[in-house]
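For this view, one protein chain was removed and the others were kept in their places.
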Amino acid sequence: MADKIKLFVNGVEVEVEAGKNLIDAVGAVGIEIPHLCYHPALGADGNCRMCLVGIEDGRPPLVPACKTPAMAGMKVLLDAAHIKKIQHDVMELELINHPTDCPVCDQAGECKLQDYYMAFDQAESRMNVPQVVKGKKMDFGAGVVHDQERCVVCGRCVRFCRQITKTGELGIINRTDDARVNIFPGRPLSNRYAGNVVDLCPVGAMTSRDFRFKQRVWFLKKAPGICHGCAKGCNITIDHNREKYKDDIIYRFRPRLNEQVNGYFICDAGRLSYKAENEGRLTEARLGNKARPIDDVLAACTREIERAEKIALVLSPNCSLEQMAAVQALAEKLGAFLSGYSDGYIKPGDGDGYLIQDDKAANRAGLGLLGIDCSREAFESAVQQAQLLINFNNDLTRSYKESDLKKLLQGTKVIAVSSHDTPGTALADLAIPVASYSEYAGSVVNCDNILQSFAKGLSKNNDLADICAIAVQLGSPLGSPKERFALLQQSISALKDLEPDKIPAQGLNLNDSEAANVTA
Amino acid sequence: MQVKILSAKFDIKDANKIKVAKKHGAYSTLDKVFSMPPEDVIELVKNSGLRGRGGAGFPAGVKWSFLPKNTGKPVYLAVNSDESEPATFKDRYILVKDPHMMIEGIIICSYAIGSHDTYIYIRGEYTTQVKVLQAAIDEAYKAGYLGDKVAGRDFKLNVTVHRGAGAYVCGEETALLESIEGKKGQPRSKPPFPAVAGLYGCPTIINNVQSIASLPFIIAKGAEAYRAYGTEKSPGTHLFGISGHVEKPGMYELPLGLPLLEVIDKVAGGVWKGRKLKGVIPGGSSTPVLLPEEAKTVTLDYESMAAHKTMFGSGGIVVLDETVDIVHLVKNLIDFYHHESCGQCTPCREGLGWMLKIVKKILRGDGSMADVNLLRELCDNIEMKTVCVLSAACTMPVRSYLDKFRHEFEAYVAKNDSSAAEAK
Partner (left out) sequence: MSDRSQLISTGTPFQFDKERDAEFERLIKRYPTRESMILPALWLIQEQEGWISQEAMAYAADRIGTFASKVYEAATFYTMYHLHPMGRNHICVCRTLSCWLRGKQEIVDYLKNEIGLQPGQISDDGKFSLEEVECLGHCGTAPVVQVNGEFHENMDVDKLKSLLATLK
């Protein structure tokens, strides 16, 4: 725990963490100091002047909070009339050249400028001379669209591209009130994290081509989630909405802060992976290639299981720990071989040492922790010996060419328990639709051995079953979440003394526990 | 009234050439300097009372003593030759007429602060001046006053000229450092101060050309000799620039402390064309204007200027005769500062542009009293809320014109009112 110090805000004593700037220190105890240019991941720049606060008996008496370390005994003034006036004055200057068409701005509802205006200005504009004219709807590449007139020149986006991605596509050119953000001609945004500038931008100057004007943000419901785009397991907010007479669909993923995992950002591929939650889904149970009621198909599955002498099971490395436990118990019950073979989910060399990993699966570490065999040899020999393969959402076409897969599956019946309608699913004899990761709760272990739990994000009109439930229907003895957790506790020692709801929000770092040494 | 301390060699032909300069004493203080411990040099400069001539008037020796010791990092010296404050034209004379005096000063300062790398930041517009300066530096290298062994001593010193390219704000010391680092000239927030973290993150001293060029005299003649000129708190001499409506505008070296009006009359030949005085800008365009009554009692030193609620600044005196249209002058000033705003911080970036549009509106005859009041209020709203004081360099004088010549603004507005009435 960091050292604590005491200081005063508006005469009230508060205890804050030492070594932070005033914005973060008093922000942590619920006192917001207005700010636009400061961002904890990008550091203090000091250009917006929204964060000016008074320091009683201070020299100087007026300081930018973003640049001022919290010190014991400091007397910070936020409420004083002269500080309120400064905030109001800076706000007024911030707004004079800003378009006043919030109702048609895409950012409306999540704009800092709008928030602050509501909070402490709300005055009629005194601007009665022409505004500065700048560029609109500029294509910056990577799906980012820029509006120079809305920009408050806080430089967050520029600093992001220089400090975080180190690609430096953006710059603030010109000076005076002609200063504006731009790309160098012919060198557009071309980094794999460019979408973050849209979130970073405190106003509506950076918008995403993908999201622009699709939904007003105040209609969106927000659910916390974990991105399943790669082994990093970045924390996301799932913005979704059910329009009248329609299904609940996801409109975008946005990064959600987790210092231990992804910090403030996510990659663009992950950001856009929401589309796969909406599209290409398997929504009906099938017998052969005909849609059938799910109960009929489940009954058919049971018959196949009874009929088969040898059964093989294969799991997706994206399955949650709970799903893996349920399926593992099913395998044991059926005396079946369980494989986690999924080399095709790995794209060697694609990772970048920052967030993006080679491994495009969210829970390969879970396979390891549960001792599930992932070798190709074992998988293939099990399939060749088996009359039946039950595939829990493992897209085998990622690991095999379709012709090779067909060859491998010759003589083996396939039950596909799938969230998506992939070419692999089409090859199956029986298919059962299941929920995808935004629609169920579970936990995954990321590439850094951090276990993270997530809740069910949204419910579809036709809510599909979780793999856990299907496994139980097919005979897994782990009927309840409690039983599944108990099995996990056996395999993962860090969970031993933990209640399932006690997994920390930032994730449980398994390296910190003895579990690191205990491979199950 | 005029003296010749800094300008001693200005009238000598070819004094910019090392041969001639040496004949007249250039580089003669180095033996003495190198025989003193560096701390003693700092002490001597402190005792001389030399104040920075870039505008802020901070005591040079005191600034040097702020350098942290033994940081393991190099110490840099940056010489501020940006000279861009309107009405300031003094450093250029040193660069062209006696560059070796400045180079000698650089050696003295570098030795005192333990620096081995100097960057001279010269404004880009000084195209002919930079050639003379570079030639002098080349000569100094050749003569062994710069390079690996300065004057044969075990002291290394490299001097590099870095050209600006049209940005007044680069005279602000941290913007100047940014510009040397290859960036836009956008001032840094302080703290940290350059003495702690300056150029390339290393301890750095920034001094004005004239401050540096004053050093050889102080070393040669001693602190008392320097203090023989000027006043107790404003010792020494200064290269004053007198421009505007006088008979004999120009650069004059004077001791500090002389009465302003006497200088205007006796040195600069008085208000031109026999006209009456309307006001005096005492120290560069950013200093608040003085009315003739106020000018009567003010003397050319830091204390008296402060007592008259204005500033000594860069010593650039501008005389305004009775014909000057103050509203137009204010437009001219705001235009300058707006044009030069680095565009970094909100109040200055947005505010100066707004002020400019308002004053243009008033000037066009479209203004109202509300506009005049808004202009005045914006001065308060912007000043001291910004990263650097460029914005204050605009608002301080503008406020002074609005307060002291309000009737001229009102007259413009009244014209608007009457024409509006006529239109009805």
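When the chains are written out, they are named A and B in that same order, and each has its own residue count from 1.
Just so we're on the same page, a contact is a pair of C-beta atoms (placed from the backbone, for glycine too) under 8 Å apart; a residue touches a chain by one contact, two chains touch by 3 or more.
Here the structure is a predicted model, which is why all the values come from computation and not from measurement.
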Residue of B:M251, B:L300, B:V327 or B:A392 touching the missing chain in the full complex
B:M251
Only one of A:C51, A:L170 or A:L220 touches the unshown chain, namely A:L170
Could you tell which one of A:P185, A:G335, A:G349 or A:G411 touches the chain left off the display?
A:P185
Looking at the full complex, which residue from B:T160, B:N373 or B:S418 touches the chain that isn't shown here?
B:T160
Per the touch rule stated above, subunit B touches the missing chain via residues 83-89, 92, 123-128, 158, 160, 162-168, 179-185, 200, 241-245, 249-251, 281, 285, 316, 318, 320, 324, 329, 332-333, 335-336, 339-340, 342
So that we can see where the missing chain sits, which residues of subunit A does it touch?
134-135, 158, 161-162, 167-176, 178, 180, 182-187
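Criterion: only the chains that are shown with their structure count from here on.
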Go ahead and note the Å separation of the Cα centroids belonging to subunit A and subunit B.
54
With touch defined as at the start, can you tell me which subunit B residues reach subunit A in the complex?
167, 184, 189, 338-347, 349-354, 357-358, 361, 371, 374, 381-382, 384-387
Within the complex, subunit B is touched by subunit A residues 44, 46-50, 52, 62, 64, 67, 86, 89-90, 92-94, 96-97, 126-130, 132, 152-153, 172, 174-179
